[in-house]
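Of the protein chains in this complex, one is absent; all others appear in place.
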Amino acid sequence: MMTTTSIAPAAAAAEGASRGKTPRRRGRMKSFYPSWFFIPAVALYVVFFAVPTFASFYFAFTRWDLFTAVPIGFDNFVQFFQDPQLLNGFIHTFEYGFATSAVKVVLGFAIALLLTGPIFARGYLRAIIFFPVLLSTIGVGIMWKSLLDPFHGVVNAALGFLHLPQPGWFTDPHLALVTIMGVDVWKGVGIATLIFMAGIVAIPSEYFEAAKVDGASGWKILRTITIPLTRPATATVITLSLIGGLRSFDLVQAITNGGPGFTSEVITSVIYKEYQAGYFGLSTAGNVVLFIVVTAIMVPLTAYLNRRSVEL
Amino acid sequence: MFIRRTATRAIAIAGAAALVGLALSGCTPSSGGGSGDASQITFLAGGNDPVAIKTAKDLVAGFEKKYPKINVKVNTRPAGTDGDNIIKTKLSTGTMEDVFFYNSGSLFQALHPERTMVDLSSQPWVKTLSNDFKQTVSVGKKVYGAPFGSTFDGGVMYNKKVYAKLGLSVPDTWADFISNSQKIKAAGGITPVLASYGDTWTAQLFVLADFANVSAQDPEWASKYTANKAKYVDPPALAGFQDTADVFKLGLMNKDYASLTNVNALKLLATGKAAQYPMITVTIGNLAQSNPEAVNDIGYFANPTANGNSHATVWEAGGAYIPKTTTGGKLSAAEKFLAFLNSPAGCDIQNKASAPAGPYATTNCKVPADAPALIADEQKYQDAGKTGLALEFISPVKGPNLSQITVQVGSGISTAAQGAALYDQDVKKQAQQLNLPGWN
Partner (left out) sequence: MKREQTLGRVKGVVAIVVTSVLFIIPFIFVILQATKTPAEASNLSFTWPTEWRFFENLVEVSNYNDGIVWRAFFNSILLTVFSVAIMVVFAAMVGYVLSRKTTWLNPIINFFVLAGLIVPPALVPTIWLLQGLGLFRTMPGLILIEATFGLSFCILLFRAFVGTIPRELDEAAVLDGAGPIRLFFGVVLPLLRPVIVTVIVVQSVAVFNDFANPLYFLPGDENATVQQTLYEFQGQNLSFYNLLFTDVLLITIPPLVAYIFFNRQIVAGLTSGAVKG
């Protein structure tokens, strides 16, 4: 899912908008903004999201087959950190989340700089880089799996033609996860680029003009103006790609299904396999682990990113 | 004011509710309704390879001809562990097709048949079953499955022409097997041992097909294993993992082992581009479809062992089952379908659609005279009494990750001992989920 946007900035904007009215008028209008407007959404949220989430904290401590749940204490979690499949998945999730996020920030920023500067065919370039964002992830996975086929694929044919080594992209145990991350970046860098472009364009041009008058070099302008002033965009890109990366499932499923062996397993693919195998308690424990990982990373991170943006 | 507000509020809530209600009622899935209409049943084939699909379609065509009022819709599923998982999911979530093909033996036992399947003990065809088979689809005294397909063996399928050309003889010991393989490699241009990890289930074959040898050395191994007293990390069971690691270490496998699929590997074997393939002989059906001219060039030998005296590992016929969720008119239609499957007419269709790889489990079915040549090779082991059932028929313990683990061992990611230890752990999860005594 790409249903994420910068969280705090939007909230800040909303706060700003609601300030500056006289208390009397606001008080009178209050009854026209009934709180029961929350009810339909809250009902959905509670039933289909909150209840299962809370229930997961019970079922994660059971051996469960949907009919009966036998409480077994921390066994599922012990299992999780003993079993190499699960442990691999756990570690890979971090690698995947942080690596893809970092690459998207750097690459997205670089491309955005290029596309906001003087360049020919800007519209075309922007469109072509963004388009993969809208594609089906499974479709993209299938496409790249064929292109990167170690023996028949187009990529290795081209490499062979140039007398370069032809790696086993998704069949080499050391490379499979990296390949998937590469495809993830290919698909997702467009959105990072777009966000950085919006951030760069929003910097008032007087800053750049003043810097040029002062004779600042391009590098200095980049360091002292562009990078600091696109901090909100950076925060958005990091948040967005981390949430996406830590929860990534479709690409792994489409390209390697966790293989070869367990070398490209991530938590979500493990959750799915345990579910398929009928280990519902263990699968739910995986869900709880993912929950903890994601919140443990995202909550302090969003707090940090937002504080920094306020200081500026 | 108050009344008006309450009224509008009620209208708005009703509106919101109606929106949800619309979503709820406006689009019920087509499958849910129509339980009174018995004319359509669904049927889950035993895989998604060409033969599984063709067999299923031909059976349905024959059945629909006999019962024109019943319409059968065929669905397919992947083979191997993925397939196991899909079956379990479908049963535990009540979404299983009206008739489904699946393994007999412990994989069948793991589905909790007494809870999920229709008791078929009173069906007329039950009398015609072999006792061995009947046991593999029964819980207590109740029979839950009809046989589907023939029995078959696991071991090594080999190309006789390649063997003849290079003057090789069928190996009995692992050392002979390796020396044969090295001669094939030295001859050049022919893959000594095929590996097709593109379909991960095929990676398990050395481990699974070595089981008759394990049983031969320790007849009690399976029951010890079920009781959590024997492990794969220890000999004799470790041998299968070592074999898997050996062929990789010695460089005897095809280069594209990581992405090759089962169907394509069979083609390579049939055309003599590869010499040996650790496989289950039931796949001869696929080979017969893709390379009919080569069927009788393919032979079979049991998985070789360190000290010779190799035994053939036998798989019982698969089963056809009806889930408890099928009731009423659909149930009687599904029962008719199983009866047809085991009638002479149904057998003819099975024989034509897929070359049988061994004898049938019902007396209604006969192996035709023009059956593939490797059946004779299997028969030699039968005649010598050197066979044993596959582990899945004598122990309910089977972990879901054996294929991935053997891929690891067979591509050098982990050693044989590490792989065996991993599998022992994998099995523990399953035994605990099944609540077997001795595992908690």
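Letters are used for the chains, namely A and B, taken in the order the chains are written, and counting of residues starts over at 1 for each.
Here is the rule we go by: a contact is a pair of C-beta atoms (placed from the backbone, for glycine too) under 8 Å apart; a residue touches a chain by one contact, two chains touch by 3 or more.
Just so you know, these numbers come straight off a predicted model, no measurement behind them.
The residue from B:93, B:179 or B:307 that touches the chain not shown here is B:93. Mapped onto chain B, contacts with the missing chain fall at residues 4-5, 8-9, 11-12, 16, 19-20, 22-32, 47-50, 73, 75-76, 78, 89-90, 93, 95, 199, 261-263.
If you put the missing chain back, the residues of chain A touching it would be 1-7, 9-14, 16-18, 21, 25, 29-35, 37-38, 40-42, 44-45, 47-53, 55-56, 59, 64, 66, 114, 117-122, 124-125, 127-139, 142-144, 146-147, 149, 152-154, 157, 186, 191, 194-199, 202, 231-233, 236, 243, 247, 249-250, 253-254, 268, 271-272, 275, 280, 283-284, 287-288, 290-291, 294-295, 298-299, 302, 309-310, 312.
We adopt the following convention: only the chains that are shown with their structure count from here on.
Chain A and chain B have Cα centroids separated by 39 Å. Across the complex, chain A meets chain B through its residues 34, 36, 39-40, 63, 65-67, 79, 82-85, 149-151, 168, 171-173, 257-263, 273, 275-279, 282. Contact residues on chain B toward chain A in their complex (touch as defined above): 9, 13, 16, 20, 82, 84-86, 88-89, 92-93, 197, 200, 255-256, 258-259, 400-401, 404-405, 407-408, 411, 413-414, 422, 425-426, 429-430, 432-433.
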